[in-house]
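Here the complex is missing one protein chain, while the rest keep their positions.
Moving on to subunit A:
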Amino acid sequence: MRAPSEELPIVFDGVTVAAGPVTILDGISLTLLPGSPTVLIGPNGSGKSTLLRMAMGLLAPTRGRVTWGGRENVPPLKRAIVFQRPAMLRRSAAANIRFALRAASIARAEHARRTSELLELVGLAHLADRAARRLSGGEQQRLALARALARDPAVLFLDEPTASLDPVATKAVEDIIRAVSERNIKVVMATHDLGEARRLAGDIVMLHRGRIVETGASASFFDRPQTAEAKTFLAGELLV
């Protein structure tokens, strides 16, 4: 896998995103560094998905700026994202990966080997020829991971990758995320599942109402939250 140095750090500098009168992100300043996974947590509507899309480069800020490795407007050649509900192309599982390989301009001679490797990595080698849309939810999520990894990314963004999955499927996806992180790919993930955040995160960024309310190493965040919002959220109370 590629070294992450060309894409990182990803720096948000006073970023605000507004849609009409609604402010989705409000004055976000954040630096995503190489290393262990960064997990964005917060209640629904806190701005996690929007932050991920901006970091991916799919969305431009209304104010402020985002840089990748010190540069603005870097095309997402070495970044990949798995959406909460990934769209499966109307092709087989293997063809979905081959499509991503072609889109990433990977040499055709490499396609068969890379496809097999990726299907093996996500445990879908036995379903290579199955229509992607006929896979279960967990299998589709794993295929979306493989398809994202086909781009050989330096940074992988994951938007609620285990939402609506059962515990077995969740464990399979989390195992892949750990394996990906061990390959020196920076993982940035959004979740509102505190257990998952605790299991996977190196760093935590907590969002509420479009603002960052607290950041820090995972262990200290969970053991010693500093803000009232974080304490409320970790206590399992409703954060409105």
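Miscellaneous remarks
One rule holds for everything that comes next: contacts are C-beta pairs under 8 Å (C-beta built on N, C-alpha and C of every residue); 3 or more make two chains touch, one makes a residue touch a chain; residues count from 1.
Just so we're on the same page, contacts and distances are computed from a predicted model.
Name of the non-displayed chain as stated in its UniProt record, restricted to "NADH-quinone oxidoreductase subunit N", "Lactate utilization protein A", "ABC transporter permease" or "Protein kinase": "ABC transporter permease". Remark: the omitted chain is touched by one listed residue; of A:104, A:179 or A:194 this is A:104. The hidden chain makes contact, of the residues A:65, A:134 or A:183, with A:134. For the chain left out of this panel, the touching residue among A:11, A:24, A:39 or A:80 is A:80. From the options A:89, A:179 or A:194, the residue with contact to the chain not on display is A:89.
Remark: the residues of subunit A touching the chain excluded from display are 56, 58, 75-77, 80-81, 83, 86-92, 95, 99-100, 103-104, 131-134, 151.
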